[in-house]
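Only a portion of the chains appears, each positioned as in the full assembly.
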Amino acid sequence: MPVSRTDRSSKPRAVTTRNTLLASFELVRAQTEKLALPLSAEDCALQSMPDASPVKWHLAHTTWFFETFVLAPHMPGYAAYDPAFRVLFNSYYETVGDKHPRPERGLISRPDLATVHEYRAHVDHAMRELLKHDVASDLAAVIELGVNHEQQHQELILTDVKHLFSRNPAKPAYQPRWPLLPVRPEPLRWHGYAGRLDWFGHRDRRFAFDNELPSHQAFVAPFELASRPVTHGEFAEFITDGGYDRPELWLSLGFDAVRTLGWRSPLYWEYRDDAWWTFTLHGMTEIDPHAPVCHISYFEADAYARWVGARLPTEFEWEMAARDVPPGGNDVATGALHPLPAMGQADASVPGQLYGDVWEWTSSSYAPYPGYRPAAGAIGEYNGKFMCNQYVLRGGSCVTPASHIRATYRNFFPPEARWQFSGLRLARDIR
Amino acid sequence: MPVSRTDRSSKPRAVTTRNTLLASFELVRAQTEKLALPLSAEDCALQSMPDASPVKWHLAHTTWFFETFVLAPHMPGYAAYDPAFRVLFNSYYETVGDKHPRPERGLISRPDLATVHEYRAHVDHAMRELLKHDVASDLAAVIELGVNHEQQHQELILTDVKHLFSRNPAKPAYQPRWPLLPVRPEPLRWHGYAGRLDWFGHRDRRFAFDNELPSHQAFVAPFELASRPVTHGEFAEFITDGGYDRPELWLSLGFDAVRTLGWRSPLYWEYRDDAWWTFTLHGMTEIDPHAPVCHISYFEADAYARWVGARLPTEFEWEMAARDVPPGGNDVATGALHPLPAMGQADASVPGQLYGDVWEWTSSSYAPYPGYRPAAGAIGEYNGKFMCNQYVLRGGSCVTPASHIRATYRNFFPPEARWQFSGLRLARDIR
């Protein structure tokens, strides 16, 4: 959940045209509302755990971003929809002032959902007014950031609703239709890479978050990367082999989590009638053994890799492999909203499913790139302050917007987090 | 929150007529829905703490009671509205089977509020069908119990919504209109009572919960009782005198609570602009110094009494004083939804405000009366199993239905509970 693009190259960055900006703004706002369409006011109001937020909060907070960082400082005469929202929908910007405590987001029945939609319309209207005129490149960059920020929350709307619905004994479906394709199982192959000193991080003029910068050198030793993520079926074998009972497979903190939290399988799995089932955005379903496993923690990913005698890739290894692979795959646009089995890909010379399906845990602790500097002001609070005790995930998932995925994108979560669509891909040394 | 009436007298109890039963059933159902009218679907879905429940849950659980204990066993061919509700809306009847965990009642966005209203209509319809014919006296007693049970939840709807709204920074009002009457402050007087061996508990043929039974003898020494409850203004003086900083005034567990929970005033009080304000069902308002103090724990009641050199009454003292006082006072029917100052009462020879305004903490631990036996079956789980580490409150409050109050009624809460309309009345020994 990174933020601010900070182009440190000496040359000025071309201003995104006003029309392009407006189009991407309109698109992202419409997409967010489309995601909320199947949900009732009550669905949107509840918070199922401190890590998750109510959908209503996501709808409001993404709007707050444009009001606080674009309209309030840059649009003369702009009247805030409701001054109280400045505190109520602030996520964690200490610089902006007070904020409503995160674990209490689920206590806010008012403003109701209809009011939040009015708030969105109010801000959308003002944004359209603003974008009738050219905007300075700095402001354009903030708007572009707001659009990318809202995409992040689109993904969270789906992961958070999934968690909420999973806690309901009726296991309701977000989208009953189940548009999954026929399975073509694919054997796992290994792709080798020579070691070298190389450049990593974002380098071109398109948007990136500040944590992808600056581009810098790092040395990578020779390695191999698996042709696809680990599957539900493979992970079930790990369980059958007593994986959750064998401390020697686990990081010490990981086995503590197993014991303390009672983990016996990935999140959302249930064993019924001699088979593993899992909760999806389409309701409960038997696991598809060929689909990439998801909703596992870093600890489970790491233990699985140790069990098969492999390891997680570093984020640099992953980036080196993904760099030349064209985007595309099972992202939110396919409507599957669940990882899909490997399909047999056009170009078998590169690993498949790098983009979409599941976020892939890497072994890299989330840390600043050498020379990293956060953006100035409140927007700079976005990424740097979270660079501790979290691990990097790469590649996007089945609920990520397509335009939000790229080879240098760094997602990050604490090692015990499981409610994201997080899986793993194996790596190993070449000696 | 007691339950089952168990008449142990040898003579059969007159059967409440079918028409009377139907009328009281219709009335209580309509009153409950009237209470929910000012609330949105979102207001009804949220749970602000484990002790409180969502209004939607109260609406459904009271309905579940009639479905589970009346319709399912006694109406041939009755089809449950939704079999899953048997678990979902079970409060704590272990005998009935599984129950949904109380702290997770706020995770249930579905069934939505509209569905719960349909559920109510479905059960109401069946109850009307059932009551087209005579019912056995046993069944009539269960229905009467269901009506009284629903009245208890009416009170909880108001206390729980008040707590929820208090956690919203906007401090919304449940009912904006503030129908409070002009103040006629009344000096505190003392009413004396001779000591004697007397009978306590419920004795006539009207409805009572099982914890009011059996009628039994107890000895009461001579005592005096205050003419009215302690007021907001009097309690503010206790605060000013450093009451919350003086361990010698408190029970040991009480001072632990003060320190651990950071209590500096009753629940809902805030100090602003040199004055005490409190949150009410009408929004934030400056405290009325003449109105009975409420939202205090047993610990605060006990400490206040020690500070003024008095004590809490026992439940027997309270009952002895209330026994001959006719019902009436500021109950939910007045619409005040907040305690009111003493009004100057018709009969100054007895204490005022015994009924309504605030539940009055007594010094009596909640325990079974000698010879107490819970009802058989699930209904008997109601009262007995809570008889530990709770204290008895008497007299009803400004949010209690009028017909739910009587001299023998025993309410009970743990000594740290504050979200009920709980206050105190002073007593002292005569030597």
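So that you can tell them apart, the chains are marked A and B in the order they are listed, and the count of residues begins at 1 in each.
We take it that a contact is a pair of C-beta atoms (placed from the backbone, for glycine too) under 8 Å apart; a residue touches a chain by one contact, two chains touch by 3 or more.
The model shown is predicted, which means the values in this text are computed figures rather than measured ones.
Of the identical chains making up the complex, 2 are displayed, while the complete assembly in this file numbers 4 copies.
Everything below uses one rule, namely that only the chains that are shown with their structure count from here on.
In this assembly, the C-alpha centroid of subunit A lies 47 Å from the C-alpha centroid of subunit B. Subunit A makes touch with subunit B in their complex at residues 40-46, 48, 56, 84, 87-88, 100, 104, 106-113, 164-165, 167-170, 172.
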